[in-house]
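Before I ask anything, here is the structure I am working with.
One protein chain is absent from this view; the other protein chains keep their places.
Each chain carries a letter (A, B and C) given by its place in the written order, and its residues are counted from 1.
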Amino acid sequence: MVEVSRHDIIIVGGGAAGLRAAIAAAEADPSASIALVSKVYPMRSHTVSAEGGAAGVAREDDNFEMHGQDTVKGSDFLGDQDVIQYFVEQAPKELALLENWGCPWSRNDDGSVATRAFGGMTVKRTWYAADKVGFHMLHTLFQHSMQFENIVRYDEYFVSKLLVEDGACRGVAALDIRTGDMHAIVGRAVILATGGAGKIFPFTTNGMIKTGDGMALAYRAGVPLKDMEFVQYHPTGLPGTGILITEATRGEGGHLKNSEGERFLVEYDYGVGQKAELGPRDMISRASILEMEAGRGIQGSYGEYVHLDLTHLGEEKIMSRLPMVRELCKIYAGMDPVHQPIPVRPVVHYMMGGVDTDIDGATTLPGLYAAGEVACVSLNGANRLGSNSLTECLVFGARAGLHSLEFAKGSAAGSDDGLRAQAEEEAARVDALRGRKKGGEKIAAIRHEMTSAMESGCGVFRRQESMGAAVEALVQLKGRVSDLRLEDDSKVFNTEVIAALELHNMLDVAEVVAVSAHHRKESRGAHTCRDFERRDDQNYLYHTLCYHDPSGPRLDKKDVTLGRWEPVERKY
Amino acid sequence: MRHFLLRIEPVIWLLFGQGLLIGTMLLTGWVLVVGIGVPLGLIDPAALSFDRAHALGSNIIGRLVLAALIVLPLWKGAHHLRHLSIDFRGAERDVVVAPILYGIATVASLLGVLAVARL
Amino acid sequence: MAGPAHPKAMTPSKPGRTRTAPPQMPASWWSHPRIRTYLLFDATGLVYLLLGLVALRVIWALGAGPEVWDATLASLSSPLYVAFHVIGLVSVIFVGVRFFSFFPKSQPPRIGPAKPPPQPVILAGLYVAWIGVTVLFGLILAGRIF
Partner (left out) sequence: MSESKKTFVITRFDPDKDEVPKTQEYEIPVHEDWKVLDAINFIKDEVDPTISHRWSCRMAVCGSCGMMVNGEPKLTCKTRLSDYGDRVIVEPLANFPVIRDLVSELDGFMEKFQAVKPWVIRAKEEAGAVSASNPPKSSKGTFVQSAAELAEFKQFSLCINCMLCYAACPVVANEPEFLGPAAIALGHRYNLDSRDQGLDERNEVFRGEGTVFSCSFANECSEVCPKNVDPAAAVNQAKFGAVIDWATSLVLPRPGASKEGGK
């Protein structure tokens, strides 16, 4: 029988957002019991891989107005301006709080926290800890969280279903990866902080765990996913592996060059103007691809690429500001950026879209909250500015933590029996999957077909036709996935079952991405459609909502909250 | 016993560390001359005649040096042997091994101090 | 050859949720040159213990009068003793070289307000001290000074 454990708040995800939410709630009410559920040990969460920095106003020559303006413009005016206003005001406090908790931010000569330049930001406002920012933030948060006795961790539990009763989210069904048993972890509120879904693409900076689980969980529970067509390509990933070379390389003065050795962002007009390498990611990614199309790419064993040249920065600066970049290049590209330009190409990096939430992190399902990359609070709009998302995890993680606590105080706990029954149903679904030898489809094969469909359909440049083809391919794959063949019938640490569950989740998310993209007949931010090359505020200045429906994804609209920044043409 | 061992650990570690540091420095010259040079006839044994040796050893500096020479290596030795024992699945027998080794070192250290004192 | 480690090595205090296979020690335990060097380093403990005891015997003899002293010194010429001291010398040099190479990094970057010198300086200092003490102590013992 399924075991039931009780808490007040259940947080799914131990990345920056989940941990920040847990700490917020645990500290605000020491009598509240907080469950922190994660499919990997929290310090393995993919926040760990973020390199470049976290944005927050810190310098005298900077202010909230400017950070807000940059973010709105970066979002191609699809960001909600009330959210952005709140975000920029909270950002420095949150980053300073992390400093108080021991985060080893890099320092200026006077001992204050140093900031660096980042793409799309007009002022140096990105806080950094060399180029291991996500790593240090995650470990600081995790280590800080260890002192709270009311945070109860469920390490290596895979949440596979939200438990909903009387129209409210009252817990999760989580597969204990260690034992293979299903658990019902129940309470009064649930926060999703499960991160992004880069793994629906073949070539991504994201780790193996970023499979969009939280998006799929909410989606299947009837909560809409918002703005899913906006997938950020980062201009500088290593060919082959997709390992990220941080934007901080350009913030510190690195140059992008084509096969002729030209700084193409300067030599040709790609809309980034004076900003050149410090332009926003969507524009630079497009520029790189256009360079390759113009025959100025460089051919390598993993396809075409361009060069990111740091050689003029010198060894000392590279070692003090970008040590990890050098290490990564040496190990994964077999070259040394001190002496040679780095081969790079655009790579899938970040999901602007996610679970639709309001500014408190609340979703349309009472009791269900979301924060971090899994959520779409509409800070990032159609294109996220680099270094805004780590701060987003803190600002909205904290807010979701506190608001879910408020909600939990005023809400009844679900019934053990009813929720257990739901979890038992879920257990049956997973049991049927484990060692399902009667099927004919291989997980790896379907995953492969899904990612290639996404790449050809929803890449940097999209076409109505290619997106349509992707939608069809995904519908077909979703049919085939019910006939999976699984070889591993052991209960203990069965990663094959996890892979199958993740594949289901990814297919759902991928379909939403393709469907949402297909419907948006304009080019905005990261969504570039060759058939409609201009932004169309007349018809498309709204958020896309996508609902789960037995007959397939159902689309809807949501207004963008405008305010002091009127939409104008986006030129740098 | 285990608790007691934990409590005295800082003292032991200090003696052990000095055994490594000072013990090694003193032993090198000592072994070269007293252990090898003189016995092999490479150095004139007159250097270690009773009178000279006693004169050297009985002044205050001499006494201190000789005491260090005897005591510190004992603790370096006892502590390292204890580690060696632990490295061979010795965590359980440690409550027996450690007291024996440290016991030897303690007795020999006391004798060493006595030996120096009666010079 | 990998062998079993302590059955409780790295075992959580709460009983595991599933049965586990007991921990194994690394296969390199015996075969790896670094491990052998380390074990040898620990094993010099025996040599140091004996060197300390021999020193005790010699100094004890010095306090017991000229006859005992001369007899004790004479006994040191036996091949067994000489062989032991040769091993002793090798051990002492081995211990010095290995330990001194580790010593600098084991110094905290700061004790209160005081900062130790940079690591290469500490290492150089150790060698100067080692050679200095050896030469000085050796020359005194050998009757070249005092």
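The working rule: a residue touches a chain if its C-beta (ideal position, glycine included) is under 8 Å from a C-beta of that chain, and two chains touch if they have at least 3 such contacts.
Because the structure is a prediction, the values reported are computed rather than measured.
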For the chain not depicted, the shown chains it touches: A, B, C
Which of A:132, A:183 or A:420 contacts the chain that the document leaves out: A:132
Touching the absent chain when the full complex is considered, from A:336, A:406, A:488 or A:537: A:488
On subunit C, residues whose C-beta touches the chain left out of the figure: 2, 5-6, 8-14, 16, 18-29, 31-32, 34-35, 38, 42, 102, 105-111
Touching residues on subunit A - with respect to the absent chain: 23-24, 27-28, 40-41, 43-46, 48-49, 56-58, 92-97, 99-102, 104-107, 109-113, 132, 135-136, 139, 143-144, 146-147, 155, 178, 207-209, 240-241, 243-244, 301, 324, 327-328, 331-332, 334, 398, 443-444, 486-488, 490-496, 499
Chain not shown, touching residues in subunit B: 6, 9-10, 12-14, 80, 83, 86-91
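The rule we apply is simple: only the chains that are shown with their structure count from here on.
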Subunit B and subunit C, separation of their C-alpha mean positions in angstrom: 11
Mean-CA-position distance for subunit B and subunit A (Å): 62
Chain centre separation in whole Å, for subunit C relative to subunit A (CA means): 54
Numbers and ranges of subunit C residues touching at least 2 other chains: none
Interface hub residues of subunit B, defined as touching at least two other chains: none
Residue numbers on subunit B that touch subunit C, as the complex places them: 19-21, 23-40, 43-48, 50, 52-54, 56-57, 65-66, 69-74, 76-84, 87, 89, 91, 104-105, 108, 111-112, 115-116, 118-119
Subunit A - residues contacting subunit C, complex: 176, 178-179, 492
Of all residues in subunit C, those that touch subunit B in their complex: 6, 39, 41-56, 58-60, 62-63, 65-66, 69-70, 73, 76-77, 81-82, 84-86, 88-89, 92-93, 95-96, 99, 103, 129-130, 133-138, 140-144, 146
